[in-house]
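Shown here: the complex without one of its protein chains, the others still in place.
Our next item is chain A:
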Amino acid sequence: MRLNVTVNGEARQADDVWEGESLLYVLRERLGLPGSKNACEQGECGSCTVYLDGTPVCSCLVAAGQAEGCEVRTVEGLAEGDQLDRVQQSFVDAGAVQCGFCTPGLVVAAHDLLKRVPNPSDPEIREALAGNLCRCTGYEKILDAVRLAATR
């Protein structure tokens, strides 16, 4: 089937989409946006987190056809040109990136948190990031990054 979806503000089209494939697969393999990562494919790890019509979701659990006509914002759509979003810059400045695989999902989840809660408490940060796993276990620096982003 043909899929029409707005990604990072741009109307995109993908052809020959299999009805059962995920939005994550469409983004990575058909639209050339590999920022969202494919790890668990069961919603456990959060590495594929994107905004779907403004709501953070695991794109591996959205059937491609469910995204028809929707607005998707991926980690690639957070920066303005060369200007990183404050969450991205804070991850760099706080040293919150190790292998980097979980980073895109965490950045989107943290971006959403700060939109909803400008000055989150530590429990609020932990709760908001509870669906994102970091196999390097770099959680302390990740918390530092979110706290730093909240001050910017």
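As a convention for this text, contacts are C-beta pairs under 8 Å (C-beta built on N, C-alpha and C of every residue); 3 or more make two chains touch, one makes a residue touch a chain; residues count from 1.
In this section, contacts and distances are computed from a predicted model.
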(message) Name the omitted chain as UniProt records it, choosing among "NADH-quinone oxidoreductase subunit N", "Sugar ABC transporter permease", "Glutamyl-tRNA(Gln) amidotransferase subunit A" or "CO/xanthine dehydrogenase FAD-binding subunit".
(response) "CO/xanthine dehydrogenase FAD-binding subunit"
(request) May I ask which residue of A:7, A:33, A:78 or A:109 touches the chain that does not appear here? (result) A:109
(message) Can you say which of A:7, A:27, A:57 or A:149 touches the chain missing from this structure?
(response) A:57
(request) State which residues belonging to chain A touch the missing partner chain. (result) 1, 18-20, 22, 41-44, 46, 49, 55-58, 60-63, 65-66, 68, 109, 112, 127-128, 130-132
